[in-house]
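What you see is the complex with one protein chain gone and the rest in place.
Now for chain A:
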């Protein structure tokens, strides 16, 4: 609903027309007025008559604030607050950030890194984010990206670390960033940063967890010691190295490389990913989990569905207690805290302990009979229906997808 207060000409016309049958109802009742002797008079009957509230309950408002609102539309809640725009028109220098973009989106680690970059850039510098290939992120502006460089090309597809380093070196030549920031993560940033450091001949500061007063502190060795050193040009920062940007909105202006990147002769050929037995992957680090709960009647079908989807199996506590699943598959506060990117809960209503266990999950799909359960409030996609029928249909849909004949989406 829009916030505009709209006039209703018909209601106004009825209020003017004394002969209209609805005239009396449209009159705003005067509840208090100054009497002839200067005394304030009140019509208590009119006040006590009250009005119908939004839930159909009669309300009496003695403050008088509610009077006369029948004709006007109700104003909805205040609109979302627009954060102030942080603009860097002519950047004095750049802070280059290469986010991991796991799944095509900025992760928590990436956002921390952008927060660190924003603090290093200050007022004059611009944060330059470099993204390879396609992405699904739409919130670069609130994450603190002033300039966005998307490098596309077939050469960057798959595992091509040498080509990525070529791309970053081209960025280095064109923008000459004051600092390079990469996440020191296993998802690729740690490797890419070290390759870049070796190629540029820079000595990076690794596993940095604090940057303060031109000094950075990083873990050293096996985590028993801290290494305090002057701020390096290339920083590989661990997660929670700084607070993510939350107070400002940024431009995220697209920029481009002026010259095409030289194609590096790849000595590493990517033959694609290998099918891994999903049951062998530890629950805590599985990427895609399908959990079953009390709503599952046919457990054989459930196992068939997880095998078809190639998902790691999980379970709610009820399913484990009833003996349908082993204890080490339990998800939740008393089981495993999972970090899956996609979590599908079939027949799980979502006890708070279970919801705690999936707190770190990115996308949650719920299949449930009860449209009011907590899991559906948490889920990004919920299907209300019988789990057996949906699992059956899911197996067919996946087989269809695998055989290439993708059914047109309903």
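Here is the rule we use: a contact is a pair of C-beta atoms (placed from the backbone, for glycine too) under 8 Å apart; a residue touches a chain by one contact, two chains touch by 3 or more; residues count from 1.
Simple rule for what comes next: contacts and distances are computed from a predicted model.
Q: Which of the following is the UniProt-recorded protein name of the chain this complex doesn't show: "ABC transporter substrate-binding protein", "Sulfurtransferase complex subunit TusC", "Tryptophan synthase alpha chain" or "Electron transfer flavoprotein subunit beta"?
A: For the chain not displayed, UniProt's protein name is "Electron transfer flavoprotein subunit beta".
Q: Of A:5, A:57 or A:271, which sits in contact with the chain we cannot see?
A: Residue touching the chain left out of view: A:271.
Q: Which one, A:60, A:176, A:262 or A:389, makes contact with the chain that was left out?
A: A:389
Q: Of A:7, A:41, A:203 or A:263, which residue touches the hidden chain?
A: Of these options, the touching residue for the absent chain is A:203.
Q: What residues on chain A make contact with the chain left out of this view?
A: Chain A touches the chain not shown through residues 81, 103-104, 136, 159, 162, 186-187, 190-191, 194-195, 197-199, 203-204, 206-207, 209, 217, 219-230, 240, 243, 246-247, 267-276, 280-282, 285-288, 309-311, 341-342, 344, 352, 355-356, 359, 362-365, 367, 371, 374, 376-386, 389-390, 392-394, 396-398, 401, 407, 409-410.
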